[in-house]
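Apart from one protein chain that is not included, each protein chain of the complex appears where it belongs.
Which chain is which? They are A and B, in the order written, and residues in each are numbered from 1.
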């Protein structure tokens, strides 16, 4: 029992360290992309017509005259303490406006994931065990359609039918802090449906192939030759081994959720991190872009690390390794 | 070998027809379109009629004509991005497969880090730093996509690299370039071609998404993502103007996916236990 705990603990620690390391590398990348390359924040904000003097003064004000490595150090130190810097356009602390928006985004994405993940896994498994049959073919065509169309197409169709034609839901997902939980659910229902459709389709297809690769293992054939029913073979022999690959599929596909959330927020004018970031990009408010990008990337890295840890925890091979 | 001679299934035929149609539009669009892409020919958001089959847009331009003419720009940019990312990704992937272990590990770990940033977020960062222009857009998407191509190419190449015929060439004293181009590349080409289709779809959707967010192809050029953006407001009045260009985007992707699906299924075998399932 001690052994089991040690191996698991060690592997989990490894995953956590790897996640932190990745996040560090990502922060360097984000900072480098926005700060070291030409066209810095000063010229971006002041425009091409600004005199060299104004640019110089502005650069000094922003601290851009210092070496990049020093600026990165300051930025990172701030980030670790929860300070993402100051917006160039509003001159307000970025953290103050980012945090409520990030919560909104988490609400939207979490709501969608809560429905999409079990739906996709269930449908993916059903498609896999019915490979080649009608259910599978329908799932294949429908999901292929859903991954092919852009997010905004799904969103506009939903608005056109459910909001404009039928008048069931609002066209815009306006939320404000004092809003009650069920009101929130109600106004976000269309963006959530759009997200579910996109994410479910991707996840379903990958779950299906993960389950199929387990089903082609010799021990599945052996289970049939032992006289087990199809149901028992799937429940007792296939699914326990498919769990780990399915978990990584889910984590991987949350990337589509992140991309989707940015576009969907813009379509429904939802006050989330995605819309905020897009806004900052068009205003070239680099510190805000950095902060938002870091939050998105951190979420993605964290979810993947979590998935890794989960697959370690449920793997019987690792649970009691000889080493 | 035999199955490739069989008649393609209905879905594949639909896919081929869609792809062929849009390719023709992309090449000959300006000759086919009934109106010019810039000219105001009707009222704002006129409904569909015999005159304007899909109606007019926010500036009274014919939507059908703009879709037809926009095909070139919209598809062209995604094709250029994908070709660029494929050249980079495949060359580096092949190189990693014949390089020393250390070099390969350096490549692979760097790519892991690049892949831990979602594509759209990555694109937004770069575009905010450089501003959006055609070359920046193409380079950005290509460079963001290249690590993904690299991963696939390297994995495929590694499978081939460990085969005995590559070892034989290596022992013979052939150069690494020979191994990459003569021994490995021809053997990974078929799966890479279907991968090209999939990556194109992905890049196509990302470019469309960026244009929709106002950060991609800049107006007044007709491009589908941008058209959706310009006409987005119309939807609240129940006008379907933004639906058409969005549908065009979806159709192209569906068409390619159907063809790729068919190509992949030709080489796929039924999985092991499905006889009893």
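Please note the rule applied: contacts are C-beta pairs under 8 Å (C-beta built on N, C-alpha and C of every residue); 3 or more make two chains touch, one makes a residue touch a chain.
One rule holds in what follows: contacts and distances are computed from a predicted model.
The chain not displayed here is annotated in its UniProt record as "ABC transporter ATP-binding protein", chosen from "Aspartyl/glutamyl-tRNA(Asn/Gln) amidotransferase subunit B", "Xanthine dehydrogenase small subunit", "ABC transporter ATP-binding protein" or "Menaquinol:cytochrome c reductase iron-sulfur subunit".
Contact with the chain that does not appear here is found for just one residue of A:199, A:223 or A:247, A:223. Subunit A meets the missing chain through residues 217-219, 221-229, 232, 236-237, 240-241, 316-317, 320, 322. For subunit B, the list of residues touching the undisplayed chain reads 1-2, 163-174, 182-183, 186-187, 269-276.
Basically, only the chains that are shown with their structure count from here on.
Subunit A and subunit B have Cα centroids separated by 22 Å.
Those residues of subunit A whose C-beta lies close enough to touch subunit B in the complex are 22, 25-26, 29-30, 33-34, 37, 39, 44, 129-132, 140-141, 144-145, 147-153, 156-157, 159-160, 163-165, 171, 212-213, 215-218, 220-221, 224, 230, 233-234, 255, 258-259, 262-263, 266-267, 277-278, 280-282, 284-286, 289-290, 292-293, 296-297, 300-301, 304. Only residues 11, 112-114, 116-122, 124-131, 201, 205-206, 208-209, 212-215, 225, 228, 232, 235-238, 240, 242-243, 246-247, 249-250, 253-254, 257-258, 261, 270-274, 276-277 of subunit B touch subunit A when the two sit together in their complex.
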